[in-house]
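Note that one protein chain of the assembly has been removed; the remaining protein chains are unaltered in position.
Then we have chain A:
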Amino acid sequence: MANYDLIPRMIPYLDRHLVLPLLNFLSSNKIYPDHDLFKAKYELLAKTNMVDFISELYIEIHGDKEVPSEVLQGLETLQTEAQKVMDIITNPEVIAALRQDKLQNLHFLKEKYGFGQFQYNCGIYGGASDMLYHFRVLSTDHDLNLSALWGKLASDILDCNWDATLEEVQKLKETIDQKRTWFIHWSIFVFFNHPKGRDSIIDVFLSPFYVNTIQTSCPWILRYLTTAVVTNKRRKNNLKDLIKIIQQESYEYKDPITEFIESLYVKFDFEGAQHKLKECEEVLSNDFFLVATKMEFIENARYLISETYCRIHLKIDISGLSQTLNLGQEEGEKWIVNLIRDTRVDAKIDFKENTVIMNQNHTSIYQQVIERTKGLSFRSQVLASTIEKREAHQLTNAIESVTE
């Protein structure tokens, strides 16, 4: 299963703090040996200020109870430092004094930014988020503002404050034109945790610039995009674009999820799709971002299969279809009945022969002609009225010029 794990590929594009939940997830899933993971975590956090955590990890890795003095020392110095800054910032007199002086104000802002960063490094994400928010409101420095925005996004993500993050993501999207790869990776956190995220992920990732970025630098994001499209019933029209991209990139990246789409819509190999669906289940349950969507994905994938199946077939054997959908005989029947009811597929079940018969609504030529000529008269009318309007307009213009 490790070969479908995307976390190693994604880590280069993420912040240390953002990686931590991923590693935690991995250790709960037991794909990799524990010891390696602990080591990775330790290395990850060694450069942050989360001292408690580091010492805990140290103990776990080395097994002995003694925490190296430098770690503890670090903790102390950090605490004193923090205290100092805290004193300055929280002292209302200082603030009042500083407000008077613009230059000092600037200095104060810098302090605020620095403190936000510090809090973030210590793992106090809520505080950091607040700090950076205030900083952004007050500051005018563009570069610092941008990095504050990134910082706030990260803190909100880690604080699980999804509403705020969605906002941040939108803001960030408007401001950046580079570092799209980073942006894509960070935004996945949001998109799969916020209820509305899956709409935005489709909008954002399928916009031309992001498609380019995905294709050139991080094709593995296709998995998330595919999942989002499949699980989003209202966005079926994006499926075509997605299929095209998957097909184009298939030589560079494939996993069971993209392969499922490929075998269903490119090869029309229903058996293959069924196999892939089984694999998908496993991959999804091992993916940090997609675990929650697993059931939804499978449900929707079944819909896709049966929809395609029905469109192509005239007579379907229920047991065969149930097999294709990884369902038992009875379950399958229920499923099909539901399907017929929900999607209003024009079909009937022949109980005696245990088949579904699709009603072909074949458009006759008569209908085709009507279809083609339907809008014509309306369009002509619009034409005529615009011409009329134009003439009237010209007339008034002429009169105006005469009266002038």
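Quick note on the criterion: a contact is a pair of C-beta atoms (placed from the backbone, for glycine too) under 8 Å apart; a residue touches a chain by one contact, two chains touch by 3 or more; residues count from 1.
Following the convention adopted for this analysis, contacts and distances are computed from a predicted model.
This complex has a chain not shown, and the name its UniProt record holds, of "Ribosomal RNA-processing protein 43", "Ribophorin II C-terminal domain-containing protein", "Eukaryotic translation initiation factor 3 subunit C" or "ARM repeat-containing protein", is "Eukaryotic translation initiation factor 3 subunit C". Among A:160, A:337 or A:383, only A:383 touches the chain left out of the display.
Listed residues A:187, A:200 or A:355: the one in touch with the omitted chain is A:355. Interface note: of A:312, A:337 or A:392, the residue touching the hidden chain in the full complex is A:312. Hidden from this view is one chain, which touches chain A at 208, 211-212, 216, 244-245, 248, 251-252, 265, 267-269, 271, 308, 311-317, 320, 353, 355, 358, 360, 362, 365, 368-369, 372-373, 376, 379-380, 383, 386-387, 390, 397.
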